[in-house]
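Entry: chain A
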Amino acid sequence: MSFALEIRNLKKAFGGLEVTRDVSLTLAGGARHALIGPNGAGKSTLVNLITGVLKPNAGEILLGGREIGNLSQAERVKRGLARTFQVNSLFSTMTVAENVALAMVAHDATDARLVGDISKDAKLSARIEEHLARLNLAEAADRLVSSLSYGQQRIVEVALALALQPNVLLLDEPAAGLAAKDVEILLGLLKGLPTTVSVLIIEHDMDLVFRFAETITVLVDGQVLLTGSPDAVRKDQRVRDVYLGRRHG
Partner candidate 1 sequence: MKISGALKHLIGTALFAAGMALSTAAMADTIKVGVLGSFSGPYAPWGVQFRNALDLYQEQHKSKASGYDVELIYRDVGGNEPARAKQLAQELVVRDGVQYIIGLEFTPTILAVADIATEAEVPTINLNSGTSSVTRASEFLTRTGFTQWQVAAPAGEYAFDQGKKTAVIVSADYAPGKDALDSFRYGFEKKGGKILQEIKVPLGTTDFSTYLLRLQEAKPDVALVFMPVGPMSVGFLKAYVDRGLLKAGIDVYVGAEAQETDLPALGDAAVGIHSVFTYSPYQDNPENKAFVEALTKKYGAKGLPNLATVAAYDGLALVYHMIGATKGQKDGKAAMESIKGLTIQSPRGPITIDAKTRDIIQNVYLRVVEKRGDGMLVNKTLATQQAVKDPWKELNPAK
Partner candidate 2 sequence: MRELRDPSALPEMRSALRTHRLGWFEVVMLAVFAAVYYLLPGYLPLATQVAIMIIFAISLDLALGYGGIETLGHAVFYGIGGYAAGFYALYVWQEPISGLLVAALVAGLFGVLSGIVVLRAKGLTLVMLTLACATMVHEFANSMRAITGGDDGLSGYRIDPVLGLFRFDLFGRTAYVYSVCVLIVVFLLARIVANSNFGLVARGIRSNSQRMQLLGVPVLNRLVLLYAVSGALAGIAGALSAQVTKLVGLNTLAFTLSGNVLIVLILGGIGRLYGAVIGSIVFVALSDRAAAIDPFNWLFILGGLIVLVVWLAPDGIVGRFSALTWQFRKQERKP
């Protein structure tokens, strides 16, 4: 069977500096997978490799069993790989509904359609409404993104990515900078995601990770230290060493 996302022996070096050394990773359909590791472990580079910002030196990235290593970012999005950004990257001068609509239109590949009033497209309106309702954003539909709180903007990030109806959703530090209250809301939303989506979350907030993920991969020095269930990771001595500052072997 093919995985939703499969990474095989991925390598990336900047000059002589090897940032990613031979990383392999698999996400099954509907997976709730977290990627953790101390600063400098190479998490961001891995995200950039998967999403296509960077090109790997070696290795393969397969999405639903098909190689995507040579595709551009936009093409990967088309194949069902969506992501959120660490720094909000929204259409801030537009309303929440418009943000979501943009993603939907892009996903449907109807973005070059010159006729047909978008607000009279009942199907689209219903989809937007449903989508926003699911993320508790229905109330904010007609508000400009720039007028929302930071926490709400983070959720719009997720909404935008989800609107692309991805098979694999990459959440790049979704809780960064959020207040505890907002983290709870976010967690609630993430738990409610449909099982058709496989989620890979990169996050520093261990509480969020351990409550959300079913599988955790620990990345250290550009290599996978271990992959296992939250319990297994929690109990692993090597992981404790890493996080307590004692350098691993």
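Keep in mind how these were chosen: all candidates are chains of the complex that A comes from, given by their letters.
The rule is simple: contacts are C-beta pairs under 8 Å (C-beta built on N, C-alpha and C of every residue); 3 or more make two chains touch, one makes a residue touch a chain; residues count from 1.
Computed from a predicted model, the values in this text were never measured in an experiment.
Peer 1: Considering only the touch criterion given at the top, point me to the candidate in 1 or 2 that touches chain A in this complex.
Peer 2: Here, the candidate touching chain A is 2.
Peer 1: Using the touch definition from the top, list the residues of chain A that touch candidate 2 in their complex.
Peer 2: So the residues of chain A touching candidate 2 come out as 73-75, 77-78, 89-98, 101-103, 105-107, 110-120, 122-123, 125-126, 128-130, 141-142, 160, 164.
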